[in-house]
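Every protein chain except one is present and positioned as in the full complex.
Chain lettering (A and B) follows the sequence in which the chains are written, and residue indices restart at 1 in each chain.
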Amino acid sequence: MNVRASYAAFRQQMTHFLTDPQWIIPSLIAPFMFTMVVLMIYQDVDGPVVLQAVLGGGVLGMWGNTLYSSGWSISYDRYNGTLEPLMTSPTRLMDVVAGRSVWNTLIGLSNAVLVFVIAEIMFRTGVGLANPAEFFFILIMTLASLASIGLVFSAFFVLTRASSVLMSSLEFPIYVVSGAMFPITILPDWVIPVSYILAPSWGVDAMKIAALDGYEGIGLGIAGSLAVMLLLTAIYIIMARWLFKKIERNVRSYGTITRF
Amino acid sequence: MDAVSLRQTARVIAHSSSLSVRNTFAAVPWWLWLAQVLLTSFFAMAFFAYVADFAQNPEVTVAYVVLGNAIQAVAMVTLYSVANLPAIEKHVGTMPVLISSPTGLFTIFVGMSLFQIMAGFLTVAVSMGYAVYLFGLDLSAMHLSVMVVVIVLTSFSMAGLGMMIGAIGTYLRTGMIIASVVSYIGLVLCGVNFPVHYLPDWLQPISYGLPLTYAVEAARLTAEGATLTEVFPQLRMMLLLGVGMLVASYFMLKGFERMVRRKGAYEAF
Partner (left out) sequence: MSPPEDAPPIVVERLTKVFPGKRKRPDKTAVDDISFNVEKGEIFGLLGPNGAGKTTTIRMLTTMLIPTSGVAWVLGKDVTKEEVAIRKRINLVSGGERGLYYRLTGRQNLRFFSELYGIDPKTRDRRIEELLQLVDLTESADQRVEDYSRGMKQRIHIARSLVNDPEVLFLDEPTLGLDPEIAREIRALIRRMAGMGTTILLTTHYMFEAEELCDRIGIISEGRLVALGNSLELKDSVNNATVIHVETREDPYEAIETLEGMDGVIHVNSDRVPGRFIVRIQVDHGSDLLTEVNEAMRGLRVLRIGYDEPTLEDTYISLVSGHER
């Protein structure tokens, strides 16, 4: 991996984000509003449900942001005419996208913090974490796995012309199966495996174990969930590499990225 | 308006609506577009349905949430598509041509919204189907004709709101930002997923300034079997707000059109 190029791409994405505040909508406002709705519905329910909603709100934010910003990552260059100079440079496209993906994930994290703070002020949730150190460690691992999904998304979306449709179509399905707002165990049985192949679901589960006293979740415990998540993340990275190779091959053979 | 200009206007509306159909399907194959319409509304509904299911709040049942989301779906399809029209035009670069055409932006946008509003009706029909067959919404007491009136008026009033946002969009960088913010505000303020009285007192007046609040209220009453007279107060409010917003947007478009022409903002996005 070309760390310098990735870091440059990270900074570039940061500058873009800070100078073009419309990204705030999918990455901050939307998940924040969903969390508010859920908190309203949960407000008379006792127990750790509220903390679950707050945690879930953060997870939604990280997901929404990964989906949208990574989905646009290369499309933006195509639209902007910068894909050509990017591809004629000796840096692999994947390294550029990786840097951007890390930034996007961090923005998702800032959303999580915002939800946390607002929930604390408006709903007096009295959030206390059972195991803060463990919690933050898992959080960082989960962010890494989200960044790797971002890579897969950005490569996948750019291969089809209908990327914007796919992107907005995926938002709620992912919210449903992410296990962010409610335990995935209440979903129909056949949906649960979908949830299991999304690496962050395992991270979310581990985070909940660390945050909530007495939460059991999927049942693999923190270490087990983390291991599954890391394995899945590795698979994502391999997939992303393959997809990026395919992009490069399409461009160089046909002169366009999309072939269908 | 004399007969000739009326026919001219009708032609522009027909032409621009078919143009927007072609625009939609040039970028996206029709089956994918349909899949999006069918799936997005389903999963949005499913998300909140599971939240309600998990919360076990007696007032906010799954049935309560799914009906709210069905109405929200049609409202948002209309709002987004109408509000997005000027942005699409700007993107495509036809804005200068449109502005220089003698018809005026208003007529063209009305034409382009027609298809989107049709899409909105498809969405609500599908969403109601999901609500009844998949999430157990009971509509046995409902008068279908009343529901149709409620939905048409919902669409109309949201198109008015969308026009207003679209008008601002011709001047500002993009109306989509405002449209999204408004749609999320609607999600929280308009009684879609929980009753308006859950909100802090100071927020409730805003709820009653938005047409969606009345739309959702009317739909809930209709689902319980209300007649046209019983939902008349809500319908009247939607009509009033819709007309008011359309009139406002007409003057805003005129005003912004002049401003765009003066400043040349249609290229600066």
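Worth a mention:
One rule holds for everything that comes next: a residue touches a chain if its C-beta (ideal position, glycine included) is under 8 Å from a C-beta of that chain, and two chains touch if they have at least 3 such contacts.
Computed from a predicted structure; not experimentally measured.
Put simply, the hidden chain is in touch with A once you look at the whole complex.
Although one chain is not displayed, its contacts with subunit A can still be listed: residues 2, 4-5, 7-9, 11-12, 15-16, 19-20, 80-82, 84-91, 96, 251-255.
Here is the rule we use: only the chains that are shown with their structure count from here on.
One inter-chain figure worth recording: subunit A and subunit B are separated by 29 Å, centre to centre, where each centre is the mean of the chain's CA atoms.
Chain contact summary for the complex, subunit A toward subunit B: residues 22, 25, 29-30, 33-34, 36-38, 40-45, 49, 161-162, 165-166, 168-169, 171-173, 175-176, 181-183, 186-187. Within the complex formed with subunit A, the subunit B residues making contact are 27-29, 32-33, 35-36, 39-40, 43-44, 46-48, 50-57, 60, 65, 173-174, 176-177, 180-181, 184-185, 187-188, 193-194, 198-199.
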